[in-house]
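Here the complex is missing one protein chain, while the rest keep their positions.
Labels A, B and C are assigned to the chains in the order they are written; within every chain, residues are numbered from 1.
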Amino acid sequence: MKTAFLGLGNMGRPMALNLHKSGLEVVGFDLATSCLELAREAGLQCADSAREAARGAGCIISMLPASAHVEALYLGEQGLMAELPSNTLVIDCSTIAPDSARKVANEAQRRGLVFLDAPVSGGTAGAAAGSLSFMAGGTAEAFERARPWLEKMGANLFHAGASGAGQVAKMCNNMLLAVLMIGTSEALTLGQAHGLDPAVLSEIMTRSSGNNWALEKYNPVPGVMANVPAAKAYAGGFASELMLKDLGLAQEAAAALKASIPLGSLARNLYAAHGLAGHSKLDFSSIIKLFQEPPHES
Amino acid sequence: MKTAFLGLGNMGRPMALNLHKSGLEVVGFDLATSCLELAREAGLQCADSAREAARGAGCIISMLPASAHVEALYLGEQGLMAELPSNTLVIDCSTIAPDSARKVANEAQRRGLVFLDAPVSGGTAGAAAGSLSFMAGGTAEAFERARPWLEKMGANLFHAGASGAGQVAKMCNNMLLAVLMIGTSEALTLGQAHGLDPAVLSEIMTRSSGNNWALEKYNPVPGVMANVPAAKAYAGGFASELMLKDLGLAQEAAAALKASIPLGSLARNLYAAHGLAGHSKLDFSSIIKLFQEPPHES
Amino acid sequence: MKTAFLGLGNMGRPMALNLHKSGLEVVGFDLATSCLELAREAGLQCADSAREAARGAGCIISMLPASAHVEALYLGEQGLMAELPSNTLVIDCSTIAPDSARKVANEAQRRGLVFLDAPVSGGTAGAAAGSLSFMAGGTAEAFERARPWLEKMGANLFHAGASGAGQVAKMCNNMLLAVLMIGTSEALTLGQAHGLDPAVLSEIMTRSSGNNWALEKYNPVPGVMANVPAAKAYAGGFASELMLKDLGLAQEAAAALKASIPLGSLARNLYAAHGLAGHSKLDFSSIIKLFQEPPHES
Partner (left out) sequence: MKTAFLGLGNMGRPMALNLHKSGLEVVGFDLATSCLELAREAGLQCADSAREAARGAGCIISMLPASAHVEALYLGEQGLMAELPSNTLVIDCSTIAPDSARKVANEAQRRGLVFLDAPVSGGTAGAAAGSLSFMAGGTAEAFERARPWLEKMGANLFHAGASGAGQVAKMCNNMLLAVLMIGTSEALTLGQAHGLDPAVLSEIMTRSSGNNWALEKYNPVPGVMANVPAAKAYAGGFASELMLKDLGLAQEAAAALKASIPLGSLARNLYAAHGLAGHSKLDFSSIIKLFQEPPHES
């Protein structure tokens, strides 16, 4: 059965290639010709339009930058969904607003399609290694039907609930991650200002009730851990501007339901300030710079 | 060698009893007669004053509520330190301001005493079980000399650095813990508002980059975990007012050095609002109430 | 020339009546029959649909709850704009998202209509007294053409800029107002906790650099000022839930452009917590309750 993969950027390309390498027939497409070329060079068969890629496919997978792109692809009289035979499986792996995911899911249901929102975590490294985590929203049937594709691209599959729930789970997780990273940065900086060695303080808190993913796996202080962005001037990793985008989705979701998320909102505004100061492209652990004096030049 | 244990409250009493049960000669004291009586009933030998308890002791351990009590006990011409023979080991397990700990340590050094600040984490349950964590500040020699006592009261001994470093480590850890608890509460509440089962969302985030001690060991949503305060109407555990006190120490420490701790400060102010709303005595995971609508009465 | 007034709620009804009393021919409409009846009882001529009210009108004014209502009224093939003769003046007084206002303005321009976004401040009292402030977005020509209508409903007319600018100005003003109210509440509560009479502290700060609209005109401490909501248990005034809505628009607008608004966002989350605690309907100055211990019952 043919699979169409729409969106061949830094995440989508390695995901599509993993499906291809597993033996599936995959046809890709991207609006950017540079992405198309990179995918073709890597051995992926590509089409000249989303419509052509989707023709005859039993499964459509999309990996696009934001809500607007996903809605533009699928919805409306000109949208792709109007062309798909009923019962086609559609998996959107983009990180978008839960409301947007629900809107697309509703249209899919109206047209007899099987839709899953399935955003990922794990970054470009996880995409290349096929070790992504998927957080999926949709029926249990849709989740099971999608499993063979998801398993070829990722290592952890979570069924979060009904349509939109995959987006909600990812949004909540990433909001919490931002809070962990900033809280960890504050604690390590405060301790250092009071004379503690950040490696010693990290070790103590990791073995105490302050332990968290950012501290244990992704320490933001240069020199404490090898193989993390802090060890290479915050290059690579998960860009601050992407964290800012995810935090923006959380604000929107909170505003829609009158929820109160004071730390999550403050985290967004601190990442916004960090971006304004010119650090958008650095890994999100670089937020610790907000709390440090810049090194004096000699 | 005789050990004096000064401060026999909910933490100090079980700690002193563990030393006593291990075979040491322990003499306790507390200014509150109710505490003295409870300690005597539990089998601890007690004196009628701190001075009497300390007479002839080779090791003095104190466990008091706040900086003012510790300074009053040890410092000044009337203070206990003026009476102790040089080389006496003094271990203060109270949670106090790092500056206060350093002040006491300086006086101890001036008088030829061996001083360690060694605040604990683990709560009353850890004190009873002898499984506390100690975060200690002082010389390596002082830390080694104190080890036999600390090992009888706790399971994890950390040497954080020079005098005051134990207090700094605990303060940083608890500030981070408060941030973890509030961030986790926000994420779970936001997810729930958008239709997710908090148990499912907790499971997903625990296995993802949102993982942290509060989420994994101490879930604040009633019904997700057994044997946590959330399972018993937030009774027991670590009272919100004690968390508020620790967060206050972090503000003071940040202000002293012009450090920036935006999430830590917001956490303090949210705990203060929580206390004003009448929840001081509830476990600190009850902070989730700030983000929830109160249940409707039937 | 006939004027159609669409939306006859607590704000729209007195505004329409002021136009009517000034001698204009006004025909109103509201989807809620209760609002229609109240308007008819007050002497306003009403139609049975927006379409009927608009037929033959040279000026259309709308005053609706939120973006979705405004877009539903005007846009799409079924929308009202498709029916209006070119050059009709359309004034939307609703408080909605700037992006939504720009969308409606673009459609109006495409159809040759003259559109102004003109949200108001001043509340129901200002609407009744004809003393509202209007913050308008659109061309200078549109602003001048609308002036005769706006002057009959308000006392201060501001031309903020191009389409959407009226919404932006109101959104920024109200975000700032929320910050003023919360900041003033914190300062007065902190001073009171340290023994100051809030009336004395209010007087001092009003004559110093802490002066602001909330402190000077709308003191949140009961007993300091007469004729403000604080003097009547926070009844009347500008409901906390409406402030929460406006603060939500500001979050959305900040997220769209990567702006950083830490105090504005924190203000939104505190109003959200205040609403969750059951205070949505109280005037927005009741936010001071977050910082006070509730009075003890006797």
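The rule is short, and it goes like this: a contact is a pair of C-beta atoms (placed from the backbone, for glycine too) under 8 Å apart; a residue touches a chain by one contact, two chains touch by 3 or more.
What you see is a predicted model; the values in this text were computed from it and never measured.
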* Asked: Among C:G58, C:G79 or C:G161, which residue is in contact with the omitted chain in the full complex?
  -> C:G161
* To do: Have a look at A:G23, A:G43 or A:G278 and name the one touching the chain we're not showing.
  => A:G278
* Taking the full complex into account, what residues of subunit B touch the chain not shown? -> 241, 244, 248, 251-252, 254-255, 258-262, 265-266, 268-270, 272-273, 275-276
* Structure fact -> It is residues of subunit C that touch the chain not shown, namely 98, 121, 133, 135, 156, 158, 160-162, 164-165, 168-169, 171-177, 179-180, 182-184, 186-191, 193-197, 200-201, 203-205, 207-215, 217-218, 250, 253-254, 257, 259-264, 266-267, 270, 290-291
* Residues of subunit A (touch criterion as defined above) contacting the omitted chain -> 262, 266, 273, 276-278, 290-294
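Keep this in mind: only the chains that are shown with their structure count from here on.
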* Averaged-CA centre spacing for the pair subunit C and subunit B, given as whole angstrom -> 49
* **Separation of subunit A from subunit B, taking each centre as the mean of its C-alpha atoms, in whole Å** => 38
* To do: Starting from the mean Cα coordinates of subunit A and subunit C, work out the distance between those two points in Å.
  => 38
* Asked: At which residue positions does subunit C touch at least two other chains?
  -> 262, 266, 273, 276
